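These notes are about the structure you will find just below.
Of the protein chains in this complex, all but one are displayed in their positions.
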């Protein structure tokens, strides 16, 4: 009896060590032990397409035995060396974990395999070509077809290309499924391939997982639309003020300026506005918390969405600032600029009015150099901010470091860039010739938002306001009589 | 009896499979099986603040059941959908793993819960607002309050923001604690959330873990201080030599040059010095090893600290080189430069002394072009060095590649940048007018350190020296008679 018991324990432990869960019903059912003893239990892959083959190759490299299930085992084309090809039925019977690398449209055949797949783990790797084609998730459909199997949705963010070229190292993959054991088995296997696994709960999350590979920069849409809108507005505004005004009033065609001079006015304007829009929601949130006297009420939806795309707003602003920098640097090699320089010298020499303009204007020299200095410094800080938003750099910062960079350094950048803007127009604010057709120039318009943000931030930094806000952010609540209880929570 | 045994084994295995450790005392105590069977065992969170709520939401998403413990379960405000709120006592009784998301000042109430928390795992997520406020770590204090529980310090580097926005993927978290089982349970749970867990040993490390989020660029302090010191020194040195000298001796006010011209002299000087300071400790270490005849004795502390901040030294140097590059590129658009160009043409034309200066000087053309070429090439290599110090790029390099880039490419960069410096002053070294008030110009001063480093490196590359050093670095020891035994070790 002792011997029997040992065997029983062994078989069962094999199960337990994989699934980490006790089978309450019986002891030796469903021995899913493959992930723990990969050399013995083969894995099965249905589908000999690109993904199926690449996956099989990866599994073989990590020491697993691989079986392919195919309708026509003898004519299914090449499979990775070391793998076997069988009929679907035979493959399903020999393995306990089956990867489904087949398009959803062809899942029907799995229904007929339901008896063989009873109690097996099915990993659904399928993706759709578009969102919302089917009413339910592929994995949910699969589960309905084979109710006796434990369906796990996952690994569908892996591409055949990444699998073939060993680019799995540390890649994040998501799993979901209703059976904890099945998920555990797939997670162990994925970990052995070097993947980093995130458990997303039950099979209800399958839809979400299937939409992952179809994402196309959802968080960039709002910032990009805003950038395009602002760029278009300021482009036409400046086109009218600069080019069309010159044509109508002075009868001069300066349309050649559109490509570079005009663009180089639009870019910094939009960049500065977007940078300040990055910091505006933070200030608004602060005032809202002060007004409400608590941090425990959710922000309105629009503010929440705005705060969530601050990073993208900032990066678009950085891109535009980068364009502004290069556009500025190429000024002296442009034909029109060189022409102007030469013709000015020649003109002045010919007309013998050379005395005044060549006097060195010290204020002008200080002004132009300060403008450039502030611009360069601002761009440099901008660039540092952008660097810390790289995933790997950001991940290496502590929370305090991240806050320091994004808040302190960020506001400093905004301040310097705004000062750069003010300095640009320093001697033009009071000149009436600046206001062509009674409209203010573009840089004046663009200074409104950053100035407001800086003033709001300054108000929040006033000692009395700052103290209240800090208390609220540490959990204190004004409205509640026993507010100090809340403050216990992190 | 067979049946009873099976049950016994089952319950116990559940324990073993989670903790990975055998309970020596009794078999079925402390069934910590929650991480393995998350659908059945709820997790408890004390504290319904930002962090508690965000953590609960994450755990719910990964399929765990979540209970909140609160003093006033009915008025504690909203908790994530799907979670339950209970009294502290009830919550502590139902769960076996409790997350403590409460400020340390309010830990007292846990003392009264000690009976309920007996044998439970307590995860201390608390952070302090400042270092050194309390004599001991929060987790150690918690352990003293509830001696019967297994306290694990960890996850405290996660922010509520990161938890809410699903930014956990691959994030590194640290754990420490005196109970291996408890740590294992928390580690499994963290792995399921996609976190990457590092075990830092016993609870003694809690202090260190609590200081992590309060870090503020400790490794950047020395390089930044050095940069500020050098910048200030060279700024005043050049201010005296350039601006004040011109004012005193020639009675000319060229103070407008401070912002750009002067800055553009200071930046490359400091950058080059800091780049060479990056490579100086390596050379010094080589000579020290040669002198000692062994690599097994520790370097002096100052050298060790210096070597540890080489990366930061290099990055600060790169930042300054970047500023130098942009400052150089804006030269032609500055007012004073354009003015000088125009006035020079006009002057020369008027005075009819146009013959000589407009002769094309071939040496000058070669000189200026070589200067720019070396500068651009140096900056380009500098930039590549900086790129490989990005965490994700550096991690993808093999050891040999990393050494190649940081040592070979690094010294090449230093050589090119030094050559750029020499070329800048190529025709000024022997001119007496260069030495105003008997002081050497800034670029001469800044060439001293890099030249020394390059000479030292050259000495180390001499075949005979190189051979000795390589032997020492492979483990050979001069002083010891049986030195070859040491050489067996990697």
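Going in written order, the chains are labelled A and B, and every chain counts its residues from 1.
The rule we apply is simple: a contact is a pair of C-beta atoms (placed from the backbone, for glycine too) under 8 Å apart; a residue touches a chain by one contact, two chains touch by 3 or more.
Predicted model, so just to flag it, every value in this text is computed and none were measured.
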Ask   = If the hidden chain were put back, which of A:256, A:360 or A:437 would touch it?
value = A:256
Ask   = Which is it among B:153, B:207, B:241 or B:295 that touches the chain not included here?
value = B:295
Query = Which of A:51, A:198 or A:453 sits in contact with the chain that's absent?
reply = A:51
Remark   = Touch with the missing chain holds, among A:228, A:346 or A:452, for A:346
Touch list for subunit B against the chain that is not drawn = 5, 8-9, 12-13, 16-17, 19-24, 27, 170, 172, 180, 184, 187, 196-202, 205, 295-296, 308, 325, 328-329, 331-332, 341, 344-345, 348-349, 354, 358, 360-362, 364-370, 372-373, 376, 379-380, 383-384, 390-393, 395-396, 398-401, 404, 475, 485-490
Task = Can you list, in ascending order, the subunit A residues touching the missing chain?
result = 5-6, 9-11, 13-14, 16-18, 33, 35-39, 47-52, 60-63, 71-72, 77-78, 101-103, 105-106, 125-127, 157, 159, 165, 168-172, 191-194, 196, 212-217, 253, 256, 259-260, 263, 319, 322-323, 326-327, 329-330, 332-336, 338-339, 341-343, 345-346, 349-350, 390-392, 395
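Here, only the chains that are shown with their structure count from here on.
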Query = Using CA atom averages as chain centres, what separation in Å is found between subunit A and subunit B?
reply = 23
